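Can you read through this structure? Questions will come right after.
For this view, one protein chain was removed and the others were kept in their places.
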Amino acid sequence: MSEHAAPAVKPADDPAFQLPASLRGLQMPLLGGGLIALLVGMGMAFAVSDADMPRFGMSAYLVAFLYVLTIVLGCLFFVLIQHLVRAGWSVVVRRVAECMMIMIVPMAFLFLPILFSVFSEGALFVWTDPEFASKLHLNEQMWENKKLFLNAPFFVIRALIYFGIWGALAVYYWRGSVNQDETGERAATDRMQYWSGPAVMAFSLSLTFAAFDWGMSLAPMWFSTMFGVYIFAGGILAAHCVITLLTYLLQRAGALKEEVTPEHYHDLGKYIFGFIVFWTYISFSQYMLIWYGNIPEETEWFYSRQDGGFGYISIGLIFFHWLIPFFGTMSRHVRRRPGMMAFWAAYILVVHFIDIYWIVMPEARVIETHTVPGFGGPLGILASLLCVVGMSTLVIGLVLRVAGGNRVVPVRDPRLRESIIFENI
Amino acid sequence: MSETKIETTVHGMMAEFTTVDSLLSACRRIRDAGYTKTDAYTPFPVHGIDKALGIKPTALPWICLIAGATGTCIALVMQIWMNSIDYKYIISGKPYISLPAFIPVAFELTILLASFGAFFGMWALNGLPKFSNPMFTDPRFDRATDDRFFLYVDASDERYDPSGVRNLLADTGSDYINEVVEDDSPKEVPKPVFLIWGLAVAASLVPLICILTMRVTNSSKPRFHVFFDMDFSPSKDAQQVTSLFADNRAMRSDVPGTVARGQMEESLDMLTGIDVEALTMSDPPRVQRLVRAYMLADDEAKAEEKEAVEAAEAAPASVMDTTPWVEKNPLTVDAELLAQGRQQFEIYCSVCHGMDGYGNGLVARRAQSINAPTWVPPASMHQETLYADKYPDGKLFSTISNGIRKMPGYAGQIKLKDRWAIVAYVRALQKSQNASMDLVPESEKAAVEAAVADVKAELKRQAEEAEKAAAARKQTQS
């Protein structure tokens, strides 16, 4: 019922659907720069590791890894859920999410250092230290039981299962979507929709346990049933931000000028706003229940996040992860301005890093003696930042490489037209 | 401005359309023709019509935001004031101002007030409720809520001109165009409505009048009690009779196995001298006996049982004593306690055991002197078998309380704490016979040595005196 006539879909080989040359040229610099930054950052992080922070080096790596992984998985979930609900509006931005999603393959290689770390006693996870139970005077029987889950071989098997599931899903949906660019068959969409239900279930289950394995088991005595949801909430929020930001950059560079409209930014903005609230809801519920119950084995985790500088981060998360972006993205006038949304997306991507850092880094301290967690001084902070910037840059370089070989929109998706003419109510 | 017909005011002109698209194109025509005071009436919201008619967005979101923020502030101030300032109390160790616990209510009130803002704000901005509307005068307008779309041009519009508007509307394809006139239907409300209204108001006043009447009138009749047993609880006073229990007594004794609060200052350990916890492991029946005897001795039957138990305690069944006695005096041993113990010992014990505990009290000496046939000589406190390592404090206490051999139990005569004081004093007596100077603290040494010197000097003096006296006797004999 709009006044203007609906625009026609451009042919599949239109330059608007190609990665712009300016971005294409960035591939190698980003890949090279990212790799160097990551290596330098790791080197510095290991240099910072000392008696007080024995696991600082590997922890800095884990922060960077989890940061990128949660975003990649968030994008995978985004793609799955769009198929599950047969969404029409999102088709123009779906390829961006798909390019991020397929990064699960390089992420599997980037996981290798963490995988090897479990064979080196106490390098990252304290439960790999055979002396851990005796150092903390734990009940031996209890520790024996716990070791049935927290042991190196089983950890490796589980990691293989997780990456197997994610890799299979990502490759399946990537191929389905990319092949459709050539064939244009509608049945491909049907097939992807058909498998999206089981895919979402497999994804949820594996994400929950991966969060337990790689986040929660850093503090092996601590447990929270909500933890998987918490990791998911941060990841899906950051995924929407990455999609917004990359789409904005693509548009700035000249692609998708007419296809992605303020309507799509408006919708992405609503999701970003919604997931800010969701993250707050999950993290508040987790904190409140543990604070109120006040049982030592649970409060320990938050207690170590009130120590030292981490207390400021805990308080800061309330303001910077909730209040400021909450009011920032509340208005539709903001959500309908691509530049503003790109700013808020970038902002949240920074805050998401702080959230992951806050989850991982306090556990790098010496747990046995209840040392105050630290940041490793200016050098440690710089190292952590270099790691995450390096890994993100590396992955963005790979995304550009993948996007360069394909189109930046599913050009023959049957719902592309619906997406282009989409208008918010 | 507006053109008036005879007796009726014309408000404007309306045109009926059958489809959304024809309405929208008509709206655009009207807008482009420069009319501003226009409106469309549709059975459902038509998207794009605000652009087609040039309607400005609403300020409703701001109303909601302000209402919601008010809700948050009210909730936080209310909770902090009520629970942290006006009526402070600590619940489950939470601070007075526990923000996490105040969030849920703050959230709910935010939503509630923002919703009120949206709901009432919307009606207020729309000028509703407004039950009379000139549009309703046209019977065909009833279909505006069914399947017809109406476009309306107000007569107060600057460009309004009846024939021009009519032509323009006809040009857009409407097949029904009519002037909107003042509603001249009867204004008064039908009488039955008043009747029902009046009855409802009257009925709603009845309870209020009842309450008021009851508040202001006097009555000789007693008050009506809805929950009789809550106004007059069926409780009994002491010494009253009841049919509820077999013994007809309203006062009940304590439930077996319980002790009323404040009724037991001493533990069973202290009452018996036995480490009851250890005894629970080795001899539970005996613990039950002890509990019954010591803790429940509140009537005669129990008192008899207590005597029996005390007798049993006085005569251990086997020679090998396996009882886990209390090793250490439960009272704090200090000079005061020892003084108290000494006083009690000298009153009750010294008659047989002697002032120094060697078993040479007056009674013992007398019995020996008359060779009393059944006499068992009292034990000396200074034999090694009665030292603390062989004869623990608890056992000693038990012996004082329950007796041994010929000695009767003194539980009935000496108070509990006094008996423990005696135990402490006996230990002091025992120590006094084997003490060396090394045990004396440095600071006290001088005083003790002085005292010892005094005693020695005194003894020497006495001995000398005795020698002198003996020499004097010898001299007198010789």
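Labels A and B are assigned to the chains in the order they are written; within every chain, residues are numbered from 1.
Here is the rule we go by: contacts are C-beta pairs under 8 Å (C-beta built on N, C-alpha and C of every residue); 3 or more make two chains touch, one makes a residue touch a chain.
As a working rule, contacts and distances are computed from a predicted model.
**Q** For the complex's missing chain, which UniProt name, "Response regulator", "(Fe-S)-binding protein", "Polysulfide reductase, NrfD" or "Aspartyl/glutamyl-tRNA(Asn/Gln) amidotransferase subunit C"?
**A** UniProt lists the chain that is not shown as "Polysulfide reductase, NrfD".
**Q** The chain left out touches which of the shown chains?
**A** A, B
**Q** So one chain is hidden, and I want to know which residue out of B:Val105, B:Ala200, B:Ala372 or B:Ala469 touches that hidden chain in the complete assembly.
**A** B:Val105
**Q** Suppose we count only contacts with the excluded chain; which residues of chain B make the list?
**A** The list for chain B reads 20, 39-47, 49-50, 53, 55, 57-58, 60-61, 64, 68, 78-79, 82-83, 86-87, 89, 91-92, 94, 98, 101-102, 104-105, 107-109, 111-112, 114-116, 118-119, 121-123, 125-126, 128-133, 135-136, 142-147, 150, 190, 192-193, 227.
**Q** List the residues of chain A that touch the chain left out of this view.
**A** The list for chain A reads 1, 5-6, 8-9, 11, 85-86, 88-89, 142, 145-146, 149, 186, 189-190, 193, 197, 200-201, 204-205, 208, 212, 223-229, 270, 274, 277, 281-282, 285-286, 288-290, 292-293, 295, 297, 413-415, 417-418, 421, 425.
In this section, only the chains that are shown with their structure count from here on.
**Q** Could you put a whole-Å number on the gap between the CA centroids of chain A and chain B?
**A** Averaging C-alpha atoms per chain gives centres 45 Å apart.
**Q** Where on chain B does chain A make contact in their complex?
**A** Per the stated touch rule, the residues are 20, 24, 28, 46-48, 51-52, 92-94, 100-101, 103.
**Q** Can you name the residues of chain A that touch chain B in the complex?
**A** For chain A paired with chain B, touching residues are 1-3, 284, 287-288, 291-292, 294, 425.
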